[in-house]
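Removed from the display is one protein chain of the complex; every other protein chain stays in position.
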Amino acid sequence: MNNEIIYILIASFIGLLSFVLAALAIQSKKLSVAVIATGVVSLFSSILFLLMAAPDVAMTEASIGSGLTTLIYFYVLNKIKKYHA
Amino acid sequence: MKIKNLSVSFIIIMAAWLLLNWSFQVEIVLIGLILSLLLSLLFCSKCQLFSELKLTPKAFAYTLIYIFVFLIELVKANIDVTKRILSPNLPINPGVVKVETTLNSKMARLILANSITLTPGTFTIEIHDNALYIHWIDVKNSDVTEATEILARKFETYLKEIYD
Amino acid sequence: MEIIQYLGGALLIMGSLSLLIASIGLIRMPDVYNRVQTGTKASTLGAILSFLGVGLLSIENWSETNWIGRVIILIIFIIITNPVSSHILMRAAYVMKIPFTIDTKVDKLKEDIENKVLEEPKDE
Partner (left out) sequence: MIKYLILIAVAIILMSLLGGLYRFFKGPSLVDKVVAFDSITVNSLVLIGVMALLTGRAIYFDVPIVYGLLSFLGVIVVARYIQGGL
């Protein structure tokens, strides 16, 4: 088997999964579930960037999109919950 | 005490630098020496993290034996959990048991709790003074001393030699 | 040096099978606590074995550098951080008061909380 065909297969599989997770993030009623789903989407997109031969972008996406964004969203959610209750 | 903290953190940072570079050219080793000395002076001049560690050859040998025992336990317990997952009627018998440890230093308790957590089937939920509350997937004996004998004794004897 | 290659391949397959078993356990187990048990820790062993296999396979093929040092760093980090995160997750489940399954026999932590030996775990 050729290498390119394998990459295309893996990339389409990962892209399908991230599409489903993005749909879950839009549809879900609870905000915390949506934030975690967004983290998984950015993790999958980091794999996609790696498959497209861009390791630096993949590193940035993994650290910022999946680490820092989740932290800031949950910090804000915690503040909101405190002021509403 | 301060010299010990500094030297242990210096050795750890230097080992990480050499492992990441994986080459022993002169300039790389020199830069690593300067950087790790600087970092350990900056960030670990007041820390108490390694002050309970013994630095004798016996403790070093026991560390190696401890790592070996821990790896064997990891593989053995994983095979046990694999059997439990793949058998069709899920033979689990979970419960929360209490284990009392005799270790005094905080670092040794941390390593004991992490080792118990990493060997599957047992899981530390809460630590209070010298009592560990452990979720066990297959409770063989819920008595405190018996559970201590089964779960914690094999790690405790080695950790007692490494830490005070 | 064919032997190192086949050893690395065997380690890689064993590690990925262990990951698969962890995910089967994640599906089949009846409550949160058992899911945390099987799901996060069989995957720890799977990650360790797979990365060892990757490191062994990378020795022969590509001449620039081999990845053994980085693999060792990564394995040490997985061993240090994985029990911490799963422990804090289990504690969060206990704080949320998610019920155990009906199979659960003993709960020494609840008994000790009722006997006032220690106070209830919550945020610090």
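For clarity, chains are labelled A, B and C in written order, and residue numbers in each chain start from 1.
What we mean here is this: contacts are C-beta pairs under 8 Å (C-beta built on N, C-alpha and C of every residue); 3 or more make two chains touch, one makes a residue touch a chain.
All values reported here derive from a predicted model rather than from experimental measurement.
*Asks:* Of the chains that are displayed, which are in contact with the missing one across the whole complex?
*Replies:* When the entire complex is considered, the left-out chain reaches A, C.
*Asks:* To test your reading of the contact rule: which positions on chain A touch the chain that is missing from view?
*Replies:* 1, 3, 6, 10, 13, 17, 20-21, 24, 30, 32-33, 36-37, 39-40, 43-44, 46-47, 50-51, 53, 55, 58-59, 62-63, 66-67, 70-71, 74-75, 77-78
*Asks:* Contacts of chain C with the missing chain: which residues?
*Replies:* The list for chain C reads 5-6, 9, 12-13, 15-17, 19-20, 22-24, 26-27, 32, 35-36, 39-40, 43-44, 46-47, 50-51, 53-54, 57-58, 61-62, 64-65, 67, 70, 73-74, 77-78, 81-82, 84-86, 88-89, 91-93, 95-96, 98, 122-124.
Convention: only the chains that are shown with their structure count from here on.
*Asks:* Using the contact definition from the top, classify how the chains connect: line, ring, star, complete or other.
*Replies:* other
*Asks:* Per the definition of touch at the top, where is the C-beta contact count highest among chain pairs?
*Replies:* B-C
*Asks:* Going by C-alpha centres, which chain is most central here?
*Replies:* Central by C-alpha mean position: chain C.
*Asks:* Please report how many Å separate the Cα centroid of chain A from that of chain B, as a whole number.
*Replies:* For chain A versus chain B, the centre distance works out to 32 Å.
*Asks:* Between chain B and chain C, what is the gap in Å from one C-alpha centre to the other?
*Replies:* It comes to 15 Å between the two C-alpha centres.
*Asks:* Tell me, which parts of chain B touch chain C in their complex?
*Replies:* 16, 18-23, 74-75, 78, 81-82, 85-86, 90, 92-98, 113-114, 117-118, 120-121, 123-126, 128, 131, 133, 135, 137, 139, 142
*Asks:* Spell out the part of chain C that touches chain B in their complex, as residue ranges.
*Replies:* 18, 21, 24-25, 28-30, 33-34, 36-38, 41-42, 44-45, 65-66, 68-70, 72-73, 79-80, 82-84, 86-87, 90-91, 94, 100-101, 103-110, 112, 118, 121
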